[in-house]
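Let me begin by handing over the structure; questions about it come next.
What you see is the complex with one protein chain gone and the rest in place.
== chain A ==
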């Protein structure tokens, strides 16, 4: 009986976790455009206040989705891949620095790349002749 109670508690707790859910590349679809997420450099994720994760293949998709689902997106946490180190931990999208350039060829033409800091973005920004943007500059 005790084990069953423990099991139920464990399942219950599993259902409650509100953490970043890793993206399975080549399997998980983008919530907005339905494409399978493959490009590690541009992936991002939205975690709602209640802890439900939504995954995207392009920041452009996430921004569009936010516009259309402003209720679900309220107080959500946002994570975005680090363009300079796509295998590292995702960045907090509100704190990240961005560059915007057509030459990035992101999956859905959002054409944003995220970096940890101004210093990290500098090289690519110079190469692509782009300004460094913050979250509030994004449309």
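Rule of thumb we're sticking to: a residue touches a chain if its C-beta (ideal position, glycine included) is under 8 Å from a C-beta of that chain, and two chains touch if they have at least 3 such contacts; residues count from 1.
Here is the rule we use: contacts and distances are computed from a predicted model.
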### Task
Select, from "Tricarboxylate transporter", "Phosphopantetheine-binding protein", "Nitrous oxide reductase family maturation protein NosD" or "5-oxoprolinase/urea amidolyase family protein", the UniProt-recorded name of the complex's unshown chain.
"Nitrous oxide reductase family maturation protein NosD"
### Task
For chain A, enumerate the residues touching the unshown chain of the complex.
25-29, 33-36, 38-41, 83, 105, 108-109, 124, 127
